[in-house]
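First the structure, which I've put down as structure tokens, then a few questions once you've had a look.
Missing here: one protein chain of the complex. Every other protein chain is in place.
Letters A and B mark the chains as written, and numbering starts fresh at 1 in each.
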Amino acid sequence: MTTPTVTTAGPARRGGRLLWTPARVRSVQAETARATRLVLEVPGWAGHVPGQHLDVRLTAPDGYRAKRSYSVASGPEQPHVELIVERLPDGEVSPYLTQQLRVGDELEVRGPVGGWFVWHASLGGPLQLIAGGSGVVPFLSMLQHREAAGSDVPARLLYSARALPDVIGADRVAATDAGVTLVLTRQAPATWQGPTGRVDARLLHEHVVPPDARPQVFVCGPTGFVEAVADALLELGHPPERVKTERFGTGGGAT
Amino acid sequence: MTTSDMTADGTADEGPESRRLDGNAAAGPLRELFSVDIIAAACTCAHCGGTTALAEHVLYADAPALVLRCPSCTGVVLRYASAGGQARLDLTGARLLVLDLAHDGRPG
Partner (left out) sequence: MSLISRGFAGRARTTSSDRLPPGQYDAGGSFPVLTAGPTPRVDIGTWDFTVQGQVDEVARWSWQQFRALPREDVTTDIHCVTSWSKLDTRWQGVSLDTILGHVETAAEYVTVFSDGGYTTNLPLEDLTGGRAWVVDTYDEEPLAAEHGGPARLLVPHLYFWKSAKWVRGLALTSTDEPGFWETFGYHSYGDPWRSQRYAGD
């Protein structure tokens, strides 16, 4: 028998099945024109590892339910759990979370979940993060943690966004001492000096920690983005066991 | 590799590929059943013998169950659903799961 290093009561306790629990909405803020930051108070939250998810469940008065999983945007050192939800045009859950939810509402959540696509300062580096769109969310948590922990692990973020106003986590991205490359894919200001267009092998070669530095690479974004980037990374010589991926969908049925 | 539906900005248009996720998205549902996170487990496919973390498997979530397929051979490795007060789990496609007990995602 070993003694668990994290021993807490509440929904996120180590061991045991994970149950749905009500969280209270502390704040709802516009993050970008399409994304909203939700700050939640989750009673009994035992803390999370950057990269983990929180599942959210909505129930209609007739019992109809919809569930979605969101990466936690906040770092483990922050006092509350934060999600950043992008509104999908045909979505069912995201329009509710971004447009209807109010401060003081209760939301059923389950988490933290996911033990694969995670990074903690003790896991070392160098760390290479590659995000497409709202795929940057788990990396905001990792960067916050890296700084709060005083980690000297070298880190880089390559972040592909449509245009400057679509950048999620702009404060964190501007403040981090990690090397940041922002790629604008749809619209760039006339004065823009950074890269534009699709994230391809050439761009990855120029802006990503090279394979001989043995980086731990995390790629998160829409399925097509993640698979194209992961393929190009393997071509550039990154070993598959050091490239972790997480895809998110743009649709999703209710379950 | 299908990238035809991807717009240049790294956001996917609606299309078949947006329905293809990965095992990370099954972590929450599987915690309804398991007391530890099993998606970090290395899974040996009963069809082709390849070994990959369940998190790196291909997930089809828009079906009557979560269906995880082997990233090498696309064979079904795991099916899971909970409905009507029952949980159903099929692991016939998973020959072996190896789980690191030292930490379940947490620094230990």
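Brief remarks on what is shown
The rule we apply is simple: a residue touches a chain if its C-beta (ideal position, glycine included) is under 8 Å from a C-beta of that chain, and two chains touch if they have at least 3 such contacts.
Model, not experiment: these values are computed from the prediction.
Contact with the chain not shown here comes from a single listed residue; of A:29, A:59 or A:122, that residue is A:59.
Among B:26, B:39 or B:67, only B:67 touches the chain that is left out of the view. Touching the chain that is not shown, out of B:33, B:46, B:81 or B:99: B:81 (per the contact rule at the top). On the side of subunit A, touch with the chain left out of the figure occurs at residues 20, 22, 57-62, 64-66, 92, 96, 100, 102, 105-108, 253-254. Residues of subunit B in contact with the chain left out of this view: 16, 19-20, 58, 60, 62-65, 67, 69, 74, 76, 79, 81, 83-84, 86, 88, 90.
The definition used in the following text is that only the chains that are shown with their structure count from here on.
Centre-to-centre separation of subunit A and subunit B, using mean CA positions: 18 Å. Interface of subunit B with subunit A (complex): residues 1-3, 5-14, 17-25, 27-29, 31-37, 39-40, 53-56, 61-62, 66, 103-108. The residues of subunit A lying in touch with subunit B in their complex are 5-6, 14-18, 49, 52-53, 55, 67, 69, 90, 110-111, 113-118, 120-123, 132-133, 135, 160-162, 185-186, 197-199, 221-225, 227-228, 231, 244-253, 255.
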